[in-house]
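Heads up, one of the protein chains got dropped from this complex, but the rest are sitting where they should.
Labels for the chains are A, B and C, by order of writing; each one numbers its residues from 1.
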Amino acid sequence: MRHESVFDELKEECGVFGVVSHPEAAQLTYYGLHALQHRGQESAGIVTTDGYSFRHHRQMGLVNEAFNGEILERIAGPTAIGHVRYSTTGDSMLTNAQPLIFQSAAIGQLALATNGNLVNSERLKRELEMQGSIFQTTSDTEVIAHLIAKSRKPTLEEKVKEALAQLKGAYALLILTNDALFVAQDPHGLRPLSMGLLGDSYVFSSETCAFDVVGAEFVRAVEPGELLVLDGKGMRSVRFAEPARRAVCSFEYIYFARPDSDIDGINVHLARKRLGKQLFQEAPAEADVVTGVPDSSTSAAIGFAEAAGIPYELGLIKNRYVGRTFIQPSQSLREQGVKMKLSAVRKVVQGKRVVMIDDSIVRGTTSRHIVNLLREAGAEEVHVRISSPPVKFPCFYGIDTADRKQLIAADHSVEEIREMIGADSLAFLSPKGMIEAVGRSDSHPLRGHCLACFDGNYPTETEAESVLEGQAR
Amino acid sequence: MRHESVFDELKEECGVFGVVSHPEAAQLTYYGLHALQHRGQESAGIVTTDGYSFRHHRQMGLVNEAFNGEILERIAGPTAIGHVRYSTTGDSMLTNAQPLIFQSAAIGQLALATNGNLVNSERLKRELEMQGSIFQTTSDTEVIAHLIAKSRKPTLEEKVKEALAQLKGAYALLILTNDALFVAQDPHGLRPLSMGLLGDSYVFSSETCAFDVVGAEFVRAVEPGELLVLDGKGMRSVRFAEPARRAVCSFEYIYFARPDSDIDGINVHLARKRLGKQLFQEAPAEADVVTGVPDSSTSAAIGFAEAAGIPYELGLIKNRYVGRTFIQPSQSLREQGVKMKLSAVRKVVQGKRVVMIDDSIVRGTTSRHIVNLLREAGAEEVHVRISSPPVKFPCFYGIDTADRKQLIAADHSVEEIREMIGADSLAFLSPKGMIEAVGRSDSHPLRGHCLACFDGNYPTETEAESVLEGQAR
Amino acid sequence: MRHESVFDELKEECGVFGVVSHPEAAQLTYYGLHALQHRGQESAGIVTTDGYSFRHHRQMGLVNEAFNGEILERIAGPTAIGHVRYSTTGDSMLTNAQPLIFQSAAIGQLALATNGNLVNSERLKRELEMQGSIFQTTSDTEVIAHLIAKSRKPTLEEKVKEALAQLKGAYALLILTNDALFVAQDPHGLRPLSMGLLGDSYVFSSETCAFDVVGAEFVRAVEPGELLVLDGKGMRSVRFAEPARRAVCSFEYIYFARPDSDIDGINVHLARKRLGKQLFQEAPAEADVVTGVPDSSTSAAIGFAEAAGIPYELGLIKNRYVGRTFIQPSQSLREQGVKMKLSAVRKVVQGKRVVMIDDSIVRGTTSRHIVNLLREAGAEEVHVRISSPPVKFPCFYGIDTADRKQLIAADHSVEEIREMIGADSLAFLSPKGMIEAVGRSDSHPLRGHCLACFDGNYPTETEAESVLEGQAR
Partner (left out) sequence: MRHESVFDELKEECGVFGVVSHPEAAQLTYYGLHALQHRGQESAGIVTTDGYSFRHHRQMGLVNEAFNGEILERIAGPTAIGHVRYSTTGDSMLTNAQPLIFQSAAIGQLALATNGNLVNSERLKRELEMQGSIFQTTSDTEVIAHLIAKSRKPTLEEKVKEALAQLKGAYALLILTNDALFVAQDPHGLRPLSMGLLGDSYVFSSETCAFDVVGAEFVRAVEPGELLVLDGKGMRSVRFAEPARRAVCSFEYIYFARPDSDIDGINVHLARKRLGKQLFQEAPAEADVVTGVPDSSTSAAIGFAEAAGIPYELGLIKNRYVGRTFIQPSQSLREQGVKMKLSAVRKVVQGKRVVMIDDSIVRGTTSRHIVNLLREAGAEEVHVRISSPPVKFPCFYGIDTADRKQLIAADHSVEEIREMIGADSLAFLSPKGMIEAVGRSDSHPLRGHCLACFDGNYPTETEAESVLEGQAR
């Protein structure tokens, strides 16, 4: 949950939430999206249906900025889907705010909310346009709507299946019509998507933390390649693709998900604490205090401290009030040492040997900055321990890592990185240690995670060309 | 730093910051106020002078909402004071946003920023009005300006001294003119106010965390009853009152101040950790996990856990994105268990005996809510430990505690409170234990703190009538 | 120019403006749209191209609210088109704000601005959707873009011609691409569209008053069924349809156009003055003063007064500051006589026989209101003279008349209307008198005007079904 950070190096795409047949579906979706706010802060949107027509509201900004009681009143309706989108640096992109809504004589009204990234969307879009389709957004998601609208299949369910079969990439997808809710996950299950039950109403959410907030019970994860259809006849599960090697994104455990979410039954806070313990096993350090980079590394730091028997301290403090319009200090002020967001606590680290736990190193600039903060505050030694393996390959499934040239671990050894960030020692967690610490129940330990950013083995077939594209950028 | 909480029970008045003779004083004040943001979120303001006239900007909202680069550019000037004010529920109160600015042929331009509360302001105001003065705000601070304007003393310094001598209460005060900066603290030193040095420029701040942010060195605290005058002739210290019994507000250590601030040389995080250790000494508990109420109780919880040898866990997670316009769930949704801001982490607390550390109990409603959250998430036992003594008396020095009737500890025993909040056990820290754990260097351990909210011994003479007024309310 | 009136009974669709190859095209379009503001106040938009890509800005509100210097700077470019849209009562319709922009691999970037109304757009849209097209707006104009995108013709010019050939209705149309500007008018020439020259740059405008504002010379009207193509090779005129019976909307002369515009070489103010003179010839009145309903009837009233030798007076005064958010008086205040927008001048009309000139009667409520105002102010007699024939049929070409049931003249005789509005006498101008007074140069006097709203003879073939639809509404 350090996503609003000015020095964040990883960004994710989105969160989705849906409720079927509940009298306060719009309000529940509001609370659900609010619980998923860490997955995206650019825009928020909700679409509801009363079985006849849609009501909707989408706006730039946080969930509680985008909605108020009057708006929720206006869009009230028994079935709803919602979406939060992550913050970009570009112009206002309200037209890209989801759920996207489409309507035509052929397919009626359709609202789509997705979390993830298609790797073949550009090609599909070009083909559709050459046949006369006109796109209104730059969003992947619109491609799905056009594929459905163009399908010659007789029923909407078959149209949706035909459309999904053409997609490659990572996606958790909700499609709302006035008659039904369609819920789908990509064949590799890259992004989490869970089903819950609130009374008699099914709810769906990118993370289970939203279930706790709305009082729903977790039922099960939506399966890779599964399409759920919820309509007047109840819920049924169909397949639009053969399930492939299961490959949930490792960074959901390491960094993205909220500590109180469970992914496939494993609590994220506890998994991170085990990552910290494992990290101590693999790379102990002689030190006086352990500190974590708030907030995402706190759990791992506590785990490390407990395993090491070294006190865990708040050696770094984050200002909670850094917002989107924060003014960067001028060059001269930066040189005078004006800090924006993160402070080292002098009385805690002065004269101490400090273990600093972080969840990842992407470009290395943040780590160098933090090591420097600690040294300026008087730390005698700074030992950096990272609760994930080195990130060497770009992600094509919705994480906004830098391109490969900017990934410090792509071209540098651990020792080189240590020197670049100015630490006294540096260690990363091993892939094997990471998998074991997370503890997914798959019998074969290397299965079940997408490790592409660590080892370059992309689960979808397009990886080769994508990497090449990525390098060409 | 849990001040934006929807269930906060304590609120403080403000933070002040000032810089003398620095080319980027306005920007530094912006960063300083940002570091003090936890002391007030209602409005922010900065006034600068170039020696000839003032420039200023004041606005409702957070520092980074109230200011942008263009505004800072417009108000640039070598000497600046700034202010953050806490959030009230009333109407827009922009006219009360500080620094307040006054101007007259008698005193020239004057800007005032204060943190604290006067206990005799109503009487002073009435007297001034009967002599023909007209007040524009409902702020205590305006009284000070009118006293200065009415003074018949020949120099501004003497006018200020005469005015300050009439005030009773708690205040850290900055007065800016085009020629000088006046810095004063009340005779009891109730609110913290520190002096720092940034190159050759003096800076003043309610808390030292702002010094770290702007790169300044801490010099010393401003003393009770001291008036500092900084003008073309340098800085000199004069006295406007005999220093009284030193009585810094205990809650600055317990709750208000940022963990990375030092008050009178004592780091707040470490003091809180010691409060937690002391709390374990006084009231141990048999348990499986220790958790703190984020964020203000985290340090105490870690201290307790270390002393007890029980694992410290994130058993409660706070949603960072609850803002001022957050919609409260409807009654029916509340009954269904929709939670707004704080979640208990089921996998962490389920089936466990949990020690829940909080910094204080005021009305008790928050504690009951949190105990309930933990139980719903499956906690087997909930042992509540409070890192401060019971709050039995209202504060008249700037903390917005409820009036006496609402203070649960005013009329109830610890056992009664335990029952009301539904805990398996409950213990508060003893006043003596609190003082020792904080460890202020005064030779006599009972000196140096204001303990009025715990024991009713108010440092100023007006306490008796004030309490009576308070009870009459 | 009484379009902002709270009691307006006629509303028109839009105004368009375009400039080709001028270094300050965006600014000129801003001034041009400003001169056309009376044709639409809901939204304003400008799209420019530098030959490579579009820049644009569209916003709800008036031209000078929607644009500022910074925005014009940002969208600067040598070729531009713009649009003003009339005010509706519905929700925010920003997505309908023109120029609409489309983009695809098949047709590149396309921006469309239209004034008018298609009568077969619903049917065309349905056909396109059944082939898989998805529409984003409820605007007629999007149909044109989809027809172009779907066309299998090899060049864009041929695609545009094929698309236009399928349209039925009234339209003045500008289509901008990165390579060319297309300018077209429907085969009946229902809406005015003129070509001007500013230095070497062609400009196009719904009304000539915009040419005066930007300093351009009038060249000629765009002809019915003509398509102008302006690209790197210069300007060429092609035909996409046989020119039909010329049928310019009569209400452009009577009401819509600005008095300083010329339509087909005839100045609107002078035409209106002749309408007033003719009206006196057809229906003189014994009276002391002549007054017009400001502002649209002023010219006709002056003409009537001059012909009659009766003084023209400001007997009715309009408040210029009635805006979109004006609060209607409560019922009790209305009964007390609170007036909103129009006042009768007591000293001018008291004890006088007043001729009140208005341009049209649609539902009759406005006329009754004004007659009543004059009587309350003491007028002894009120003789209403209308400078157009009775409106008996709805318009399908872009004028928002009420449906047929609401047209007072559809079901009532002149004498009945007189009684309903409370006038001492009432007369309308004859169609023949109107045509002669306007003085269009066509040899056959009945040619050249669309008189459908007076006589039901719709120039396009779909009139019959349209009227039926209209009645069914």
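Here is the rule we go by: contacts are C-beta pairs under 8 Å (C-beta built on N, C-alpha and C of every residue); 3 or more make two chains touch, one makes a residue touch a chain.
Just so we're clear, the structure is a prediction, and the values are computed from it rather than from any experiment.
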Worksheet item: Given the contact definition stated above, which residue among C:Leu190, C:Ala247 or C:Ile302 touches the chain not shown here?
Response: C:Ile302
Worksheet item: Touching the left-out chain: which of C:Ile46, C:Leu62 or C:Val293?
Response: C:Leu62
Worksheet item: If the hidden chain were put back, which of B:Cys14, B:Ala97 or B:Ala149 would touch it?
Response: B:Ala149
Discussion item. One chain is left out of this view; which of C:His269, C:Arg375, C:Arg418 or C:Arg440 touches it in the full complex?
Written reply: C:His269
Discussion item. Could you pull out which residues of subunit B are in touch with the chain that's been left out?
Written reply: 102-106, 125-126, 129-136, 145-146, 149-150
Practice prompt. Quickly run down the residues of subunit C that touch the omitted chain.
Written response: 1, 4, 24, 27-28, 30-31, 34-35, 37-38, 41, 62-65, 67-69, 72, 198-199, 209, 212-215, 258-260, 262, 267, 269-270, 273, 295, 298-299, 302, 306, 311-314, 317, 319-323, 325-327, 329-330, 332-333, 336-340, 343-348, 377
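Everything below uses one rule, namely that only the chains that are shown with their structure count from here on.
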Worksheet, complete the sentence: Per the C-alpha means, the centres of subunit A and subunit C lie apart by a whole-Å value of 51
Discussion item. Measuring centre to centre with CA averages, how many angstrom lie between subunit B and subunit C?
Written reply: 63
Worksheet item: Could you say which residues in subunit C touch two or more other chains, in rising order?
Response: none
